[in-house]
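As you look at this complex, bear in mind that one protein chain is not there, while each of the others sits in place.
Let's look at chain A:
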């Protein structure tokens, strides 16, 4: 029996395959490490590590121009780097699914993560993104599926925020 508490990254990987995702743009986050490993091991997926998250918005727009689907993986702090670039999929009416692992959200240790973590959903919504949250492991797969479907079926930026309750807060030994 698959165990959602542990296996949600594998379930996301399965959804990426189901939706024929070919380009995976990311700035790494510990919460995404298992999913990233699965994508790197897949020869039908091009994993592109970005220097900043907004690069991924440009890249996935280019992918869509060429007929390929992509997804952007990042941490909540990276959402802040994307704000103006969200105008690209909005003005062009193109899909942009984002899967965001939350920091500064639930039991955070690092003060610098809190401002952006606290603002992530509002900032995305202020920029016209459809946002859904998953705060329990069993909610991750259906929420990500909805995020992928709404992006590719209705041509817009969409995001799943995976709560820190799912991922576990980094404690630096404290």
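Assume a residue touches a chain if its C-beta (ideal position, glycine included) is under 8 Å from a C-beta of that chain, and two chains touch if they have at least 3 such contacts; residues count from 1.
We adopt the following convention: contacts and distances are computed from a predicted model.
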| item | value |
| --- | --- |
| Chain not displayed: protein name in its UniProt record ("Aldehyde dehydrogenase", "Nitrate reductase subunit beta", "Peptide ABC transporter ATP-binding protein" or "Phosphate transport system permease protein PstA") | "Aldehyde dehydrogenase" |
| Residue in contact with the excluded chain [from A:36, A:71 or A:85] | A:85 |
| Missing-chain contacts mapped onto chain A | 22-23, 46, 48-52, 54-68, 70, 84-85, 87-88, 91-94, 152 |
